[in-house]
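Below is one structure, written out as structure tokens, with a few remarks after it.
A single protein chain has been omitted; all remaining protein chains appear in their positions.
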Amino acid sequence: MNKRSKSSCSFAVPRRMKINNKVYFGNKPIFLKINKKIKYSTYALFALLLILPETAMPEPFFRQVLPGYQYAFPKDHFSHPDFQTEWWYYTGHLKSEDGRRYGYELTFFRTGIESQRKRQSGSAWVMRDVYFSHFAITDENKKEFHFWEKINRKGPGLAGAEEGRLEVWNEGWRLDAAGDSHHIRAKKRGFGIDLLLTPAKPPVIHGENGISRKSRDPVHASHYYSLTRIETRGEILIYGKPSDVKGISWMDHEFFSHQTPEGLEGWDWFSIQLDNQTEIMLYQLRLKGGNIDPVSSGTFIGPDGETRHITSSGFSILPLNIWKSKESGAEYPSGWRIDIPGQGLSLRVIPSFKEQELITREATYWEGSCSVSGNYNGIPVTGVGYTELTGYAGSF
Amino acid sequence: MTLNLFRYFTLPHFYREKGNNLLTITGICLGVAVFVAIEIANQSTLASFKKSFDSIAGKSTIQIDGGETGVHEGVMTALMDVPGVILAAPVVQAYPMIGETGGEIILVQGVDLLREDKVREYKTEKDYKRDSVDNAKPLHSPKQTAERSLEEKQDHTSLNSDDSKLSASGDTQLKGLIDPDTIAISRSFAQRNGLKTGDSLMLKYNQSEREMVIKAILEDEGPALAMGGNFAIMDIANAQEAFDKIGYLDRIDIVSSSDFSVEEVIRNIKTRISPGLDVKRPEMRNRQIENIIASFQINLRILSYIAILVGIFLIYNTLGASVEKRRQEVAILRSLGASKAQIYGMILQEATILGLIGSSIGVALGLALAKSALSLVSRTVTSIYLLTAVNEITLTRGTVALSMFIGIACTVLSSFIPARRASRIRPHIVIGMYASNSENRPTASLWRYGFLSILFFIVAVTFYRAGMSRSNPASGYAAALFTILGFTCITPGFTNALVRLLGPVIERIFGIPGKFSIQNILRSISRVSVTTAALMASLAMLISIAIMVESFRETVYMWTVQTLKADLYITTTIRFARGTDDRLRAQVRDIVEGIKGVAQTGPYRFININYGESKIGLASNDFEVFKKQGGIWFKSGDVQKILEEARAKDGVLISENMELKYGLKHGDSVTLDTPSGIMSFLIYGIYYDYSNDLGVVLMDTGLYKRVWKEDYISTLGVFLEKGAGIEDVASNIKKALGASDYLLVMRGQELRDRAMSTFRQTFLIFFALEIIAMLVALLGITNSLMISVMHRQREIAVLRSIGATKGQIQRMIVIEAATMGLTGNILGIFAGVSVSLIMIFVITRQSFGWSIKYNLHLPNLVMSIGPVLLVSVLAGYIPARKAAGIPLAEGLRYE
Partner (left out) sequence: MGEEVKALQDISLEIGQTEFLAVLGASGSGKSTLLNMIGALDSPDKGEVFIAGQPLSGMTDKELTLFRRRKIGYIFQFFNLFPHLSVWENVALPLLLDGESPGKAKDRARKIISDVGLQERIDHLPQALSGGEMQRVAISRALITRPEILLADEPTGNLDSHMGEIILNQIRELCTEYKRTVILVTHDHKAASFADRIVEIQDGVLIKNPSSKIQ
């Protein structure tokens, strides 16, 4: 479908990490040209290249992530332009009336460029922020994976994220508020989703003191919250054929101003929704050299909405298999054994099928729907989940 | 036998006949060279347009063109997710000037580099990184420090493939385009102007100058080839700022999905955007250009056909002479048994070889000429139609093949008659009982020709009338052709009659030599007629063009006086290249009107807009100013009334060629695509406009502002109060506006002169060729007489033996030459006047839509006789000398 045919080297988009910094984007310079055609990465990401590390700057231009941030909703659903980078990340599992199962991912990214933010100009095309968006559909029955991307500057209204209300869009892909629900829409060439998302639980703030840490250096931190269980209904379009669907979704919203930490190779991120109304979020930061950064953490969300922060010592993730991508040559772990002894959880997370890799201009990463099974305090549980793996597509 | 003929007769002749052959080859060369040069000029111009458009269009299948007023950028949101649209790429473009006045003009495209790669490919230079790493540049700002540290970090952390290093450097360049006032230029432009990355480039646009830093060099591929390599890109935000186009785009290039037909996608687009917007396939632009410069190109082609005709005539003459020289030889050959066909073949063979040589040289010469032809053409097209920078010559194999074919074909064709004559030479030359041979029977075919000429005239008149009613210049050319043919057929009869008429007079003045001249002409009417006809034809063309140009000049002059009435004109220097959207801001009017001595100003605005398959001009001015100061020349009607009505009722005026080309009349309405939608305007009057041949719709400034939503000015006319000093006011204006060599403040007379000089330039080419044609015709006289003298060797020898002096013999020949010249001249005048009528009332009108007042300057015409006579006499000089130099004993021999 839209998979790039021959990418030699591409880099992972750190979903949770500093996207801005060109060097740190997955640790590897993003622009490393793939084919002879310089154009692709060149143009596509050159906005990203503009984003320079602020390390030498005395006074940071963007607002820093500091402890003591007061979250308020629905305000914090809206855009935070004073922070440099932000994204809204929706994943979910859907089932049509005739029993077919689908997974979807729709993400909206925004990242600000300091030099352009400071610029005095009447032109609407000044690249104060770059907006990009990924949209993927997993057809679990047919074992097909489709993904598309968009990249835009705001211009006269091509993309944007509103500060005063929940409205984020990139051309025709949209996130709007519908009362207390979120309405997301995306369509491309005979595929699409149009879903109404009603959160069943209040937003969950990850990390400690409202800060989710990404490295030992406190500057690498973000404000990160999720809507961990969202009732979903709407329509899916597959090969031009619409079907009504129902299901469950997960939303991540993260905003920050730091650059990617230097020693970071990539991360593995898991969202799990068990049928006993509990949810788990875990992320594992993989450092160069093979170790796991001890600031890796997670969150356990109980049926009543009670949340518990899990530190890196509190969970273990064991990959069960390896899948090598023919497209990118990356080797991804496929299937995991996840243990959270403190919560009495022992789970197996298995991808609904292996080939759920996205190769975009910004990065190459694996993000796919998974099925979950295991034990909770001895009681067997099942559920669904989404896993994201970044930083595996090195060069050959 | 033919093979032997070739080896023993043709080949030796080549060496012997060097002079003659050279002339023949020159004739072929001339025709072919001009043909090739003009073909190249035409094709290259079109090809460069096409290339520019194509390379700029890239992968886009649909273009929304904002024309000169631009399209509001809000349209982009309307295009989001239109079925079938894969990508809508916005473009802001401008033609700023580089360097000093008269410097180069460059096409700058402001694009959204984030998404451009789906539409167009730009390649940047690959060695930049080597340079940037090797030269440790001093760091100026934290930004650069950060950049450098970035690059360094990249080097450390980068992978070891060269690709990665390259791409790192590649994007370092283009990423720099995000910063304000940065630009990337094409390699050829960089080389031509000695520029490299890091240099600064001054752009002059819209009364302002901006310094740009060159951040990257684009390889000469794809869009970088547009405008002959005068191409640059900027980030779209920077372009909007630099060119004062905030809120507007010049174009939106759309890549459509192959799942949909292009027409379907166009329809989908049109349902979502304002109906007045121009949504087209890029190929349509090519066709539009072709339409726009069609007339011009046709006229150039005609020129090349004339050159070929001239060449044919020259070949005919020289080949004929060469054949005559070999009469004896051919006679002997025939007596030895060579058949007519073989002789025919021998001559044709010779012609083919000459044709081959001449064509080859002609093609090479044409190529050399092409460069100058090209610059002339592109200058003309620029000043009249649109900006062109043609740096490349397109010479296709087809053109070469065609030119060679034409050269050889013409040579062979023009050799048919001499070949036929040669084959008819009887096996033994009857040594006649007479001193001279009668070349042909004089009177038999005169009637036949007379009848033919009447036929031709009737056809000519038919075409003339057809041409008057329908807008088709072809009928005008046909009428001219048949007129000339008619006059050609009349030539023998006319010559006969005139010579018989003048005979006694000539005899009385010049005595016996005169008598012989007359007799000789009468005896060889057909040979003489060919020469005279050629002279007549070339003179006719010269005279008709001269009359047309004179008439045109008069008309245009009257028009400039009626229309360009202001004391001063303010405009931008780029204005004189059409198609650039350079303009003055509206404040200029206020500033100027505030200056002491200024009574009123007329804000003339002119843009090109699409209309049908072509373009027309859309102009606006303040009708109140027209009412008070004049400046518009109506075809008919009450000036004040028309202007008042048009202004009050939001009507328009159209130029006369609008009327002719599109059949619009007073009271009709004209429908235009505007930024406010598709609108119809009622026509209240028709006026004359010779500033362009596209047709113009003129409206009041107020109406224009409302509909086109802009109030720029193209040229501001300034009317002074009585007694105000023009120099003082001009300098005050310059001071007030900020003197820059970008802005022009001209006196009214200067503008009028400039208008006339542009006009003159255009016709220079035509004149040049006509003079050549005439000289060739006169050469024909020389040749014709040479043949005649060769025929009459014995006659001349006898005369000399009886006691005719060399001088008397010479006089005989020269009088013949003069008589031919006079005949050709008189006929030429008649023919010229006839053709001039066709040119003025049909061709100019149908080609350009202009009506010209016929202006026949009779004394000039009559005065032309003197010089032509003189040159004819000169033409007879060489044959005269040859005749006088005939050795007597040889001439009288019988063997």
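Each chain carries a letter (A and B) given by its place in the written order, and its residues are counted from 1.
The rule is simple: contacts are C-beta pairs under 8 Å (C-beta built on N, C-alpha and C of every residue); 3 or more make two chains touch, one makes a residue touch a chain.
Treat the numbers as computed from the prediction; the structure is a model and nothing was measured.
Within the full complex, the chain left out of the display is in contact with B. Set against the missing chain, the residues B:Leu314, B:Ala804 or B:Ala875 yield one that touches it, B:Ala804. Only one residue from B:Lys175, B:Arg527, B:Arg794 or B:Lys882 touches the chain missing from this view: B:Arg794. When the omitted chain is restored, the residue from B:Lys123, B:Arg523, B:Arg647 or B:Lys882 that touches it is B:Arg523. The chain not shown here is touched by just one of B:Pro275, B:Gly398 or B:Gly511, and that residue is B:Gly511. Touch with the hidden chain on the side of subunit B covers residues 431-436, 438, 511-512, 519, 522-523, 794-795, 798-806, 808, 887-889, 892, 894.
The rule is simple: only the chains that are shown with their structure count from here on.
Per-chain Cα centroids separate subunit A from subunit B by 63 Å.
Subunit B meets subunit A in the complex at residues 73-74, 76-77, 80-81, 90, 112-117, 121-124, 142-143, 145-147, 149-150, 153-154, 157-159, 161, 163-164, 166-168, 170-172, 174-175, 178-180, 235-238, 240-241, 246-247, 257, 259. Against subunit B, in their complex, subunit A makes its touches with residues 8-9, 22-23, 27-29, 31-34, 36-47, 49-50, 52-57, 113, 115-116, 119, 121-127, 130, 151-153, 155-158, 171-172, 187, 189, 395.
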